[in-house]
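Every protein chain except one is present and positioned as in the full complex.
Note that the chains take the letters A, B and C in the order they are written out, and that residue 1 is the start of every chain.
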């Protein structure tokens, strides 16, 4: 009887809506009634079988919702509060978490990513949030579901790329790819004080959004060579920080090639195949280059800070929600989103 | 008439002693009378034609000497003072130097490396030191030439590898290759508070020196598999920092494979060919890994600090000078050093 | 015959315009023909005899000008180029400069501040710039003198306060006093990603400028208690970073009292008397507080970055120049500025 609808991975190529039991919670968990969620590029990898999860798993890792129930060891929250949780739900109490590596919770690669990966996710009517006290984050009054919908993953990841690049006032930054994460990296770079932001993508509509979020120069790689253009714009100097937001050999390599000596490549992409670094692109190891990879930071303090950005009006990401679907129509939403039709950036899913 | 003997690159395979004019100096230069110098692995690359320099160039970039003359704009020094200068001689006044990227002086890759690269070097009776005020460093009384001979390059580079890894108290560190630079990285890792240092090399004599400089575990890759051994020693956890001190695909890749999620690969090697990162070794970009390359830090403040380490007795590198030659016999010294004969670590050359 | 007009400190209470010889330059200096300069609060301290300088010294340390002559050891510049130099003119080559402490050049407190302090300054037709290669900074085309006039001191200092506070995305920041430096700290805090900026001053006109530069909340201390207001605004939590931009016991202490545990007080003020820290305000030493003082960062890379901020349009400081004077009328300008009459923020002086 206590069942709910949930988007479930069945087999490669098939995610479908199923009736499943509402999750049970343990002493340190919370149960959320999901009010809005979204689909991530990673979910598409799951759909296509490119990223393996167990058959029968509920997918989704970006929840906005209402606290429905709390484990008996959870204090400081009340049923009925409106919250979000990050895509990464660190425990806060293991050695890596206490050492600052919260995304790698438990010392396993991506250990902090549980929802929609190792436990049931949030493209459903209800979702269990593990380590509730470290992850439930009250939504400030006055912010809508859609306004905070990017916080759990896209905004946290994109901003993380800017932060890991240690962008400083006056930096010149190049960002390769302006999908949702790249766009958030653009907004994050501006927010940290970059004064020249050069972005690269192949879709003019996205480059228009880039401009609104902070890009000073936009390059459509279908028309112009990004490497040449960036070196020309910087008068041969190269950029201080290059952010990779796609996950291909080509963009990774282009980042290296436009970096100034001593610069930082901040990598957000999920790669497949293998990555190669041509020697001249890393100066044979003698250019004082840094390469940093970043998995979406999580935990409630992170979420609080991101919502503070939204609440301050410094950054407005609402234009990123281009389409809206009911949970009942999520298969259709996957179809649109995975084929990047109709100028889609992000979809909002409501049960 | 004002000539001197100098080791000159003639053509690939041939460095020979020639009679050359004593260098003339400009207003911001100094002329050093060299009292001791040494041969670097990079010089061997030059000898073999693997790193291109102009025919006729005097090689060498690790000078200990006496100030013979000072340019008219140089203040704060006196003829007759005993000094060293780093292999990297930053100007301290260009944009990258003022921004902290002194090894990349002028904004060119390796721009700070001039001696024995773009201008005549110090395997000679005299050497011109550019940007003298930023580079001449008084040798503390009581320290011999050989005691400070590692400071200009080997020690600065090796320590730089530990520093770029941001080693913290309690870290576990793996260091691949224990040639002179790797040995200095071992000493540097210990000096920064690493409490478990695991080193890898194929020569037992070097591994014995490693132990003296701070290694807690030594692995001879001819007998044991480094990756397996390190993962066993760390109970599957991996290391916080891995230092690459050789410059091969194999050691670079091994570093990645023994890193814990969130760990740092600090790379010191000079690579040839291309570098490849297998995806599982960098967790497809999701492991919060950092890769940092470091060129030997230079400048007189760096040299002062390194000599302070020697002077304090915290680190004793004198065992690294295994052979001594006269400048007149430098061709013989190259022969020994380039073939790694007779257990050679570093040679001291005196005019 | 080679004389010029210059504003000279004669005795406490008296700065007057005198005819003086045009400065002679040494091999590493440049001579600038000043096109625009300004008066700093520090100059008023000099005028009043509160900060001692030698009688006969030309005052002023914020020059915009044209290169008139270059010392023979200066390369990379040409006579006729339009440049600025920072108030602090580090040599870039001494131990502290190479170690990163450029404002404390030479290892002496404020050692980097020479112009208008230990050597003749720039409230004159010509000024000698020491360490020219480290300090002359080309002004980007399209920027007016007044647009870059804040860079040498006010903007560098104010931004420095934000930077030393290590402001991060999502931080709440309080800034005490909104004179020119405090206003620039406000702009800097916003540029670094602070999402809640609370400023305190006693002049409503200044608080209006604060709002334009990024303040989210303004407190006029004549009407409201700053400490109570800030604690109320932060729901008792306190601020992440508090910036002191005045130099009094009261504002310093207020900063401490509104800091959250673990927060940072970034101090820009020049204090007189002595500073006292009530124990409860620093939690008896147990609150993980940080107190950081910052002297105006200088050097040409700093100036380049600040002008890049202006050039990008991210920050517009032109509203800060409220009055304009000819050099001939500089005594009148001092009178206005030192008495803070007529809503003055900064004055532009042109020869």
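Just so it is clear, a contact is a pair of C-beta atoms (placed from the backbone, for glycine too) under 8 Å apart; a residue touches a chain by one contact, two chains touch by 3 or more.
Owing to the predicted nature of the structure, the values given are computational and were not obtained by experimental measurement.
For the omitted chain, the shown partners it touches in the full complex are A, B, C. Only one residue in the set B:170, B:202, B:273 or B:343 touches the chain that does not appear here, and it is B:170.
From the options C:75, C:144 or C:272, the residue with contact to the chain not on display is C:272.
Touch with the chain that is not drawn comes from one residue among B:3, B:195, B:276 or B:318, which is B:195. Touch with the chain omitted from the figure is made, among B:7, B:309 or B:330, by B:309.
What subunit A contributes to its contact with the hidden chain is residues 26-28, 71-73, 90-100, 102, 131, 133-134, 299-302, 304. Subunit B meets the missing chain through residues 159, 163, 168-170, 172, 188, 190-193, 195-196, 216, 304-306, 308-309, 311-312, 314.
Where subunit C meets the missing chain, the touching residues are 96, 99-101, 103-104, 107-111, 237, 247, 260-262, 267-279, 282-295.
The rule we apply is simple: only the chains that are shown with their structure count from here on.
In the CA-based superposition of subunit A onto subunit C, the rotation angle is 180 degrees, rounded to steps of 5. Centroid to centroid, with C-alpha atoms defining each point, subunit B and subunit C lie 41 Å apart. Across the assembly, subunit B contributes 96, 99-100 as residues in contact with two or more other chains.
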